[in-house]
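With one protein chain withheld, the remaining protein chains of the complex are depicted in position.
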Amino acid sequence: MKDKKPIKSVFKEGAITSEFIGNSIYKHQTKTSIGAHNIFLGQVRADDIEGKTVAAIDYTAYEDMANEKFHEIRESAFEKFELTCMHIYHSLGTVKAGEICLFVFVSSPRRKVVFEALEYIVEAIKAHVPVFGKEIFEDESHQWKVNT
Amino acid sequence: MKDKKPIKSVFKEGAITSEFIGNSIYKHQTKTSIGAHNIFLGQVRADDIEGKTVAAIDYTAYEDMANEKFHEIRESAFEKFELTCMHIYHSLGTVKAGEICLFVFVSSPRRKVVFEALEYIVEAIKAHVPVFGKEIFEDESHQWKVNT
Amino acid sequence: MLITVKYFGQIAEVTQKEEEELEVAKTSISKLLETLNARYTDLKNKDFQIAQNQELVSLDTELTGAEIALLPPFAGG
Partner (left out) sequence: MLITVKYFGQIAEVTQKEEEELEVAKTSISKLLETLNARYTDLKNKDFQIAQNQELVSLDTELTGAEIALLPPFAGG
């Protein structure tokens, strides 16, 4: 499923702020055919790993392929589910523990659809999008994150 | 499942604003064991019904019973799912088309849990909480909303 | 005994009030409903459930509660 349209980048430098998310919700209030929104937020956990605490994750990506995959996921979700709109944002660079690195937002006239669609999209992102996360510990050592 | 603790009211007068939601997200950034948030928002649709357009919904509730039901749903969700936190807000009074009347927010260390929990909570609210919605048309006539 | 009956949504439109106190015999919910149907004749055309002390009950339940509510279809969210 190749598409020749220019693909908008999903990536944002640094954490996704709560103001950005609130503002994105606000912008949907003019779309009065929407009855249900469902939002997924991925937040960086301060995991304890063998006595060391994760302070941040440094995200990198194979950006061209990742944006293509995000685009395929988007097209496929619109095909499968009756969605009014869908937005995906992912961080690149440093995101501190407690900050948000993934924001997925789906809207539909009816609620059943948004639950199915959101889980489908988030699982597809985790499985198919080449994003890499370096977990930086408080002592500045690191390890590489793996999605489970 | 009766509980003798005082129960916090879930109801808010009027629409739930995007600023309120953004601020609620912000407050969770100190909880660094959280890895995934899932948010459901119910928005009032400007439905066309026999040529008339819904301009707003006027919400009323059997408040004591409703807060008790919200509390039961909350306790039951915490029992079923490994949640770090859960928040529910529902509007009373007038909520215009495009505005938000229901805000359900669940958070957990891991994502699988939040999808299941959020859908469970929203379906339980729709089925068991005595909230009533008068759909006000643009010509000020009305009809009573029924959940499907 | 003295009970409070509460009306909501389109039911309150029929009864033209949100609540009232009624002196009734210790009876069943269905007997109480007959009384209310006689008083508010449009009630029989309406769809509602009945709560006794904030729990939904069936018609053959014994009337024991101090607070009865007639609840039209829920529309939360």
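Order of writing sets the labels: A, B and C. Residues in every chain begin at 1.
Convention: contacts are C-beta pairs under 8 Å (C-beta built on N, C-alpha and C of every residue); 3 or more make two chains touch, one makes a residue touch a chain.
In this text the structure is predicted, and so the values were computed from the model without any measurement.
J.: List the neighbours, among the chains on screen, of the chain that has been left out.
T.: A
J.: What residue numbers in chain A mark contact with the hidden partner chain?
T.: 42, 57, 59-62, 64-66, 68, 90, 101-102, 122, 125-134, 144-147
The rule we apply is simple: only the chains that are shown with their structure count from here on.
J.: Averaging only over C-alpha atoms, locate the centres of chain A and chain C and give their separation in whole Å.
T.: About 49 Å, centre to centre.
J.: Centre to centre, by mean C-alpha position, how many angstrom separate chain A and chain B?
T.: Roughly 23 Å, centre to centre.
J.: Could you tell me which residues belong to chain A and also touch two or more other chains?
T.: In chain A, residues 111 touch at least two other chains, as defined above.
J.: Residues of chain C that contact two or more other chains, please.
T.: Residues 77.
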